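The complex appears here without one of its protein chains, the remainder shown in place.
On to subunit A.
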């Protein structure tokens, strides 16, 4: 049996189930408890688990990220919520210099089994300091794992896997997906990290996307279908580890590739995917790999300019037409 639930409910179920099975797991962050979560992801969890395990913090990202890391180092399994990943910038030192490096610089003596999670990337007209897609910064760092689900089912399964993982895992949730509904199987357990999902079969082009951009890619694919172009959509789900095999298998089939993400164009996940595809499947390619990204500027407040900056289905359609040589150059 399956239920149709929202993305935020799926995340909540995952946390509740893992907290019920393991007393070492706790949730900490700004307004996760009494306020019931800034985005209501943790709604009701304080009543269920009490103040010992659902912990409101002051506005001190570096401080409570570090608290989580220290606690993880000696055997607890914290879930640290950033009210948005934008604010994780002030905790970057903790994540980069402590969480990611602890195991290596201690010669393998200490692990850091922690989850950092929260909304990522753009919302609606919240200005440049609240619209960052932060995943690129973290996905470059060895020692971290980074996931970015697009559907409630993946959100639940990946969150459960993240909590059980013995390494630091970052769960990047798109703020715009929290109210999106989807089928979640009653018996869904862990979805392993590092496995992409082919969410749409096609034969003319592979569109690689993740998080909210998977939905944009699906909209683009529907439009392309009307024009006789068959697009396959690969939802990465996990950015580190990256499921190279699923991407390459798809490109071997379609011979063309477009990567869509909300981060800026300089470097990043799109560049990483493009590099791997050209290096490992060069002979399969019939066209250059294109990237559809947020424009190379801080996010503007103005609604029309904001929409211009964030990848929309029409930009994905245009990129696909270029790689199948069916549009304007």
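Everything below uses one rule, namely that a residue touches a chain if its C-beta (ideal position, glycine included) is under 8 Å from a C-beta of that chain, and two chains touch if they have at least 3 such contacts; residues count from 1.
By definition in this document, contacts and distances are computed from a predicted model.
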{"item": "Candidate names \"Elongation factor P\", \"Homoserine O-succinyltransferase\", \"Pyruvate dehydrogenase E1 component subunit alpha\" or \"Nickel uptake substrate-specific transmembrane region\"; UniProt protein name, chain not shown", "value": "\"Pyruvate dehydrogenase E1 component subunit alpha\""}
{"item": "Residue of A:76, A:89, A:126 or A:248 touching the missing chain in the full complex", "value": "A:76"}
{"item": "Residue touching the undisplayed chain, where the options are A:42, A:84 or A:98", "value": "A:98"}
{"item": "Residue touching the undisplayed chain, where the options are A:117, A:240 or A:256", "value": "A:240"}
{"item": "Touch list for subunit A against the chain that is not drawn", "value": "26, 52, 57-58, 60, 62-76, 90, 93-94, 97-98, 102-111, 113, 142-143, 145, 165-167, 193-194, 240-242"}
